[in-house]
Each structure stands twice: as structure tokens, then as C-alpha cells.
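A protein chain is absent from this complex, but the other protein chains hold their places.
Think of it as A and B in the order they're written, each chain with its own count starting at 1.
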Amino acid sequence: MLNNFVMPDFNPAMPEILLLSMTCGILFVDLIFGARHRWMVPLLSVVALLVCAFVTVNTAIGDPVLTFGNMFIDDLMSDFLKLLTYVAVVAVIIYSRGYMKARGLDKGEFYLLMLFATLGMMVMISAANLLTIYLGVELLSLSQYALVAIDRKSTRATEAAMKYFVLGALASGLLLYGMSMLYGATGSLQLGEIAQAASQQSTGNHTVLLFGLVFLVAGIGFKLGVVPFHMWIPDVYEGAPTAVTLFIASAPKFAAFAMTIRLLVTGMFEYAEHWQTMLLILAVSSIALGNLAAIAQTNFKRMLAYSAISHMGFMLLALASGVLAGGDHSPAMAAYTSAMYYVVAYVLSSLGSFGMILLLSRAGFEAENLTDFKGLNKRSPWFALMALIFMFSMAGIPFFVGFFAKFAVLSMLVATEHTATAVFAVIFSLIGAFYYLRVVKVMYFDAPQDNLPLRVGFDMRLVLSVNGLAVALLGLFPQQVMSLCQFALLRSL
Amino acid sequence: MKTTYLLIPLAPLAGAILAGFFGKLIGRTASHCVTILGVATAFFLSCLVYQDVEAGHHFNGPIYTWLQSGGLTLQVGFLIDKLTVMMMLVVTFVSLMVHIYTIGYMHDDPGYQRFFSYISLFTFSMLMLVMSNNFVQLFFGWEAVGLVSYLLIGFWYTRPTAIYANLKAFLVNRVGDFGFLLGIGLIAAYAGSLDYTEVFAKREELALMTEAATGWPLITAICICLFIGAMGKSAQVPLHVWLPDSMEGPTPISALIHAATMVTAGIFMVTRMSPLFELSDTALNFVLVIGSITALFMGFLGIIQNDIKRVVAYSTLSQLGYMTVALGVSAYPVAVFHLMTHAFFKALLFLGAGSVIMGCHHNQDIRYMGAIRKYMPFTWITSLLGSLALIGTPFFSGFYSKDSIIEAVALSHLPAASFAYFSVVAGVFVTAFYSFRMYFLVFHGKERYDQVPHDEHHHDDHGHGGGKPHESPWVVTLPLVLLAIPSVLIGYFTIAPMLHGDWFGSAIFINAERHPALEEMTGEFHGPISMALHGFASLPFVLAASGVVLAWFFYLKRPDIPTAIKQRVMPIYTLLENKYYFDKFNEVVFAGGARLLGRGLWKVGDQGVIDGLLVNGSARTVGFVAGLVRWIQTGHIYTYAFLMILGVLVLMSRLFLSAW
Partner (left out) sequence: MEFKTVLFYLFAAVLVASALRVVTARNPVHAVLFLVLAFFNASGIWMLLDAEFLAIALVMVYVGAVMVLFMFVVMMLDINIESVRRGFWNYLPLGLLVGTILVVEMAAVLGQRYFSLDALPNTAAEAGYSNTKELGRLLYTDYAYPFELASVILLVAIIAAVVLTHRERKDTKAQKIGEQLATRRDDRLRIVSMASVKEAPSVEKAVTEEGNK
């Protein structure tokens, strides 16, 4: 009976397999040495991610390879996004070590849960099947729920975790519901087959697919955190320990982007015009609400949360401009490239911005209010400069990576004749610039509230500086990353 | 070589960043070291590039494509030819001198590091401007030098006069920039490109077009718009009013920015655009008239100034007018030649003036100086050399450039040339008179430095007046000496190749059939020595000499005469005193008109639209949205979940409605 079963090719999934085995190994190391040698788990985690990066680069073939009964896909886009994910997670581990240690939260599980979450993201990124997408989402989410609640003493964190969990379950339900409709209409879970079926089916099933699409978009919207599926973002960002917020605000955005591309572009490209309209609605409301609400915040983490909402909305604008009315999809590749670039730019700046909070925090003190940034320039000109770079990049001020990302998206919008939307986006970007610049003003022109020197490790100083310089340099040399994104997408879609 | 090109602007930029952001951290000495090192690097690399260009290696191409989006390509590109390399050498050399000089001049200033950062940043911007091969980068450099200039004019931001001057420079330059931007916009619209080479390739087509909206000849419109930009930056009448006031800034930047480099950016730009300007006689006549008015009438104003820096400033205005005149008669090489010589001797004069100011304990009024030569020998000699160069004494570099301008005007056939000729020749006399009036009052005559009325000197940052003048430290005198050398010699050595030897080659385009002035001059040129010897017998020399003698007579021999004259011709004196009422005019007509208009707009626009709708409106919107967000973000899970469901409902209903 098992005669027709062929052993799948494990090679393309080598990074995932390795990460899982190494994570399980680290679990044991933590069990045996963890209590005495706290430095071991983070170190090993970084090593594991570096090994994965090495393997990912070495197994990159260029052409898409399917394995595990076509449920797993290894293409350049997935390789590229996975590498970025490793980078982001390594940065998160280094940034958060001191912070978690000062709060007695640097348990091995913190790093292990992040590794499992990373595995979840990798699964999402490499998913070619509705089932694997869903499992990836669950693996990632479950780890994140636990991470948010990792500080058991904090009622704020527990409450945030609870909200995140319940809403996440609801979003998963919506996503699953949509997937089941897709399955019902096409009889397949395979994204490729769904796409094929969508282009051939009789008109009847189109309606079902379209309604399934609504639920898929809702699920995606939750993962990205765009209006009206954004409600968890401010509460979770503010409530979670900052190191966890940093994690949630960075690497998972890559996975969410990959999931969006897989579901909508690979699977439902036939209905591009429909999902574009939906994304446009989400995007426009996110940009408006995110930017306006951010102005009213005095809590830096909450402000960044609303800024995250607006940024993800901005990214969706690019995705929503790929296919022209009438089905001309010549601008699609350029549009998805700019969306991908936007995500990269956002994650880089976001890592740095939350990194600044971790930098300024210390035992018993969270630098989460805008006032805590007062006079940073007097305390540390270098890191004030770094923070300035991150804020400028987020605000989209020229010659930083964020500007180019915004510019690419806007030029896509204009090229596809969404001029009104582009004007709207520009106006709200300008409004948004206000609250970023307020941070800069506070850092440079206000008197410091406390003059304690910054007490962080050399590794963090180094990585944060590299992060800041990357944001600055990529703004000066945007074309390279842009071509990388373009190349990865071109060879994958 | 590309790397070298790139390093030239980046070295000062690196210095500026280090001194600007980490000045407090690395200290004063390190700050001036890094910036000077950066500029020195730029200077030596420029010398290398000069050798390379002399060997015939020109370069024109993109260094770095910043972004490509649709039809628009924004790139950093360099055009390295003879014109560029000459500008690079002048800019980096003068900048280096000024950097060194600043160590002494700003020694006690609390904003020491900031100042070094600014001047290095300025050097970077100016280099980007001159090295550009496209209009976007040109405009970037143009605005960047402007920005640094405003920052530096208002460097002593605690003084209200500095803030006022700063604002004035800003506003006046906006007028110029508006024209400049309009010109660039016209080029982009009609030539479809912003790359010099591509635009110049289409010049014949452009010449035949007319501007769609107005029906004006396109090329004339473009050239006049561009020239309006040059008028703002190079301070031509009537956009000159900001330059004298810019003297509120520290003296080193007056030398670097407001004499040697930035203000000549307009001259450089027009020269660079010579292929376009050559196509429009109307534009050239316009340039010529503006230039001659500036050259003569700004010189008159120099005569009555008592502030040492303002005398030099008006002289700068007048000399910029000379350059513009040269542009107008299509003698572009002569214009940039004068630009170069002027950069050296005017920087020298400014730095000399700065040295005098330091020596006289920050008194700037020449009426209270006198006989300083005894105390400040280096400053005295170098200033004398600078003044001689300025008035055009034969064999000095200023002679070669100024005489060439006068000759070129004489040979021009443009309608406005006769007026221009009168202006430039009369200007020689005026120049000589005010230069030596200042020279005699400062360095000769009776010692009057102890008569300083105490409320007069507003530069009382430190050390109140009194006490004898003293020579400045070596960091101040060394640049004076180093600048004096080219001020005297450079004309002699470079006139033959630059003006008559086709040294510029393809960098400058002259339509010799229509504008033969320069070509005819070349025919009459028999080497620098014979030109100088011939110069002794020419009208300009006679005028210059009589100017000097008159100054001597009035201010050393019979100091009572000027006062007497002043009383006789009170109306003229008042006219000059008020700078031809330009400021008054601006204040009454433009500012007043603007105020009137403003008051009207304020009622309707500001209070109604801006305050009511935009400011209060946006505040109210933010408040409203914040309230709304607070209302939604209740903290209760069921609200959140409900909103998600509502979102699904909206998306689904939209689909539902569009499907049925």
C-alpha cells in the first residue's frame, strides 16, 4: 500500500530541519547548564541562526523547488526573507539580553521561544500549501503569546498576552474559514492548484472564492496589524516587555509579507483587482488612523505601535497597485518589489527604534515615555545621532532608507494612476513626520532628566550602531537592496 | 580616478560630520584638525585631478545612480573639465586658507566646532555644485551653499542684527531661487532631461521653440530665469541687498562665502550654461545691463561706508558686476578668469580686514583706526598688495582680468555695450578711490584707535576697546601671505592660456560669429608683459591712478575736504547713505505691499482658512481622532473582536454589493 510513496527531498528544507534540531539541542543545554551559565543559551541561539544562514545561502538554488508533497517551497524570495529574518532575530537577541537580564527574565525559554517563533516564520515563508501556512502562523503566534506573557509578575503583560491570544485565535479562525472556502471551491490546498483552478472554474465557484478571499484578507490584516484588525497592536506593543515588543515588531513582518504574497499573489492572482480594493481600504484607513493616533501618544512604545500600523498600511498601498484596472499586470513586479523593500526598510528602522528604548532602559526603569529621551544628545551624542537616523528614516526624510521606501511606493502609486491615494499618503506622511521629529526635538533641545551614563554591553552598542549606519547607508545606496528584492521576486513568482 | 573625484567632496563632508556631531566629544583641536585635514585632502586631490585634466583626461558621467523611477533618473554625476577643475582648485584653496585662518579668528568663540563644521559643510556643497553634471545636483549644491550661508550669517544668533540679516538673505535668495527653479523646470519640460550633455545636445531645437503659455521665445525665457537665479546668488542689482548685511557673519565666512566662492556660483553657472546663453542675444543684453549697473553703482556706495567689512562687501558687489558684464559680452573665459583672480585678492582683503578687526579689538569702524601699519606689518603689506590687485595695477593679477573685461566690452557689438563700457571704465576710478580711501584711513594717517566711542562697537564679545593694535597670530598671517602670492602673480601666468589659448576647450561655448569680442582680443594679445606695459598708457590706468591720488589727497593731505564736499552735495550723499533707497523701496513696496496683502490674506486666509481650518482644524482633527481611538481602544477584548468582525462585514458587504 505504501509502494507509491516516494521519500521527499530534505535538502530544500535543511535550514528548518537544522533549526528545529538545534533548538531541541539548546533546550537540553538549557536544562543542564542553563541555571548556572545564563550566557550559553543566547550565544547558542545566535550560533544556530548563523548556521541556518550559512545553510540557507548554500542550499539556495535560484529556481523554485517544491518538496514534501509540494507543501514546501524553496525559492529565492524565501531564501532572501529567511536571511533577513535571521538577521533581525540575531539583532533582537543581542539587543534584549541586557534588558531581560536586568529584569530577571533572561530564562533560556525566552530565547527558545524566539527560536521556535523563527521556525514558524520560516515555515510561513516557505509555505506552498494552505495547511503549512496555517501551521506556520500557529507556531509563530503560540510562541509570541507565551513571549508576551513571559514576565508573569507584570499584570500589564499578562493582560496584553490574553488579548493577543483571544484575538489571535479569532483571526486564525477567520483565516481557517477562508481557507476552507478555498478548499471547498477548488478541491485543493495547494496554492498552485488553487491558482490554476481559479483561472478555469465556472463562474459559480468564483463567488465562493471571493468570499473566501475576504476572510484571507482579514487573517492577513491581523498578522500585519492594519485597521480594523490592528486593535491588538497598541496594547500588546505597550504591555509586552520591550524586548518582546522589539521581536514582535520586527522579524514577523517578513513572514507576514511572505504569507501575503503566497496567499494573494501565488494563490489568488486571478482576483487581484478584488483583493487590491480590499487592501486599499485597509491601507488608507491604517495610514489615517495610525498617523493621527500616534500624534496623541506620549508613550514612545505606543507611538511606535501606531506608527507600525501606518507603515504596514503604506506597504499595502504598494501591494494594492500591482494590477491595473482591466487586468494589465505589467506593473505587478515593480509594485511587489517596492512593497518588499518597504518591509525591509521598516523592519530595519523599527529594530533600531525599539533598540533605543532597550538602550536607555535599565533595572527598574523603562525608557518608554517620550520624556525619557530628553537631552539624549547631552548624554550620548552618538546614540542621539542613531536615534535621529531611525526617526528620520521612519518619517521618510530624504537620504535615509525610509525615504526611498516611501518614494518607491509613491512612484508606484503615481505610475498606476492612483494619484489621489498618493497625495493622501503624502499628506499623512507629513503629518506623521511631526511625531517623529518631536522625538528628535526632545533629544536635541530639551534638558536631560537624568544624567546616568548608558549601561549597556559592547555587543549591543556595536549592533545598534551598525543598524543605524545601515539605515543611513541604505538610504544613500538604495538601488542594491532594491535590485536584490526585485531579483528575488522575479525568480520566485 | 572616479574614486578621487568622489573623495574630493566627501573629505570635507566627513570633516563636517565629525566636527558637527562630535565636536563636543573630540574637542576644539581635534575639530579643527579633522576639518582642515578634510579640506587639505580635497585640495591636494584637486591638484591631482588638475594634472590629470591637463593631460587631457576629461570625465563626464554618473558616479552613482541614486534612484531610477520611471523616466526620471536621479544620479550623482560629475563633469570634470577645465572649468570644473579651475573652480575646484579655487574653492579648495581658499577654503583651506580660511580654515587655517579661522583657528586664530574664532579662537575665543564658544561655537568653535560648529563653525568649523559649517565651513567644511560649505566646502562640500560648493564642490558638489561645481562638479555636477546635471541640474538636480546643481540645484542641490545651490540650495546647500545657500543653507550654510544662512546658518553662518546668523552664526551669532543672539544678535538681532544677525538674525535680521539672515532673514533678509533667506528671503532675497528665495526670489532668485524661484527664477532658477523655473528655469530648470522649463528645461526639464522642453528638453526632457536634466543632464547637461543631453540638454546641450538639444539646444538647437530649444532655440526654435516658444514657451507654450506665453509665446515667448523659449531659450530667452530659460536663460533669463536661470540668470535671475544667478542674480540672487551673485548679488546683482536689485537682488543685491542681502550681501552687505551678510557681513554680520564672522569675517572668515565673509571671505570664503560672500567674496570668493558662493557668490560666484552664479557666474560659474552662467558660464557652464554658455551653450544656452549664446543662443539668446536678448538674455545677454539683460545680463550686460544688470552687470554694468551693479559694477558702477555699487562702487559708489563703497565710498561712503565706514565699516571696514562693508567697504570690502560693496567692492565685492561691484566686482561681481564686472564679471557679469563679461558674461554679457560672451567673454565667459574672461568672467571666470576674473572670478579666479578676484577670489584670491578679495579673500585676501577680507581676511586682512578680519586681521585688522582682531588687531583693533573688534572695532570695525575705519574712522577710528589709522596708522596701523606700524603695529601690523604683515597685514599691512598683504592688504596693500590686495588693494593694488583690486584696482588693477599692471602686472598684478587683477589688472589682467579687469583690463580684459574692459577690452572685451569695448569690442562687443551688443546694443547695451556702450553703456556697459562707460560703467566699467568709470568703475575703475571709483574702485581705486574707495579702496585706497579705506587703505589710507586704516593703515596711514593719524592714530585714532583710542577715540572709539564706546557705544559704537557692537562686537564686544570680549576685550573692550583701548590698548594698541597688535599683529595677529601666525595662523592668521600665514593665510594672508599664501593668498597674497596668487593675488599678485596668478594673472601673469594664466592669462595667456586661459583667455587666449583655448585652455577651456569644450567647457565653454562661444558663438564667435555673433559674439566675436574675445576672438578679436586674442588677435591683439601679445603676451602678458606687453599687455602690462601697454596698460600703463591706457585710460583705466590713468583713472585708477587718479583715484588713488585723489584718495590720498582727501584723506591724508586735506581731511577737511570730504566733509566740506559732503555738506555741499548733501542730497547725493543722502542718496548714497540710504543705498539708493533700495532697502527703503523694498521695505515700502514689497514688504509694505506684502504686509497689506498679508493683512488682507490674514483676515480671510490666515484667520479663516489657516487658523480656522488648518491649524485649529488639524489640532481638532487630531484631538477628535485621538478621542475616537481612545473610545475604540477600550481595552476590552470584546470591543476589539467586534471591530474585527465589523471589518470583515464591511469587506464582505462591499463585495456583496458589487457582485449583485
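For the reader, a short list of remarks on this structure follows.
The rule is simple: contacts are C-beta pairs under 8 Å (C-beta built on N, C-alpha and C of every residue); 3 or more make two chains touch, one makes a residue touch a chain.
Note that the structure is a prediction, hence the values are computed from the model and not measured.
Only one residue in the set A:Tyr95, A:Tyr164 or A:Phe211 touches the chain that does not appear here, and it is A:Phe211. Summary of contacts with the chain left out: across A:Ile32, A:Ile61 or A:Leu452, the touching residue is A:Leu452. Across A:Ala102, A:Val166 or A:Met333, the single residue that touches the chain missing here is A:Ala102. Note on the undisplayed chain: of the listed residues A:Met22, A:Ala48, A:Met71 or A:Met460, the one touching it is A:Met71. Touch with the hidden chain on the side of chain B covers residues 638, 642, 645-646, 648-649, 652-653, 656.
The set of chain A residues touching the chain not shown comprises 1-2, 5, 8, 13, 20, 27, 68-69, 71-72, 102, 107, 109, 112-113, 116, 119, 123, 129, 131-132, 135-136, 138-139, 142-143, 145-146, 149-150, 152, 181, 184-185, 204-205, 207-208, 211, 362-365, 450, 452, 455.
The rule is short, and it goes like this: only the chains that are shown with their structure count from here on.
Remark: chain A and chain B have CA centroids separated by 49 Å (rounded to whole angstrom).
Looking at the complex, you find that chain A touches chain B at residues 162-163, 166-167, 170-171, 174, 207, 210-211, 214-215, 217-218, 221-222, 227-229, 231-232, 234-235, 274, 277-278, 281, 288-289, 292-293, 295-296, 381-382, 385, 404, 407-408, 411, 415, 431, 476-479. The residues of chain B lying in touch with chain A in their complex are 21-22, 24-25, 64-70, 618, 621-623, 625-626, 629, 632-633, 635, 637, 639-641, 643-644, 646-648, 650-652, 654-655, 659.
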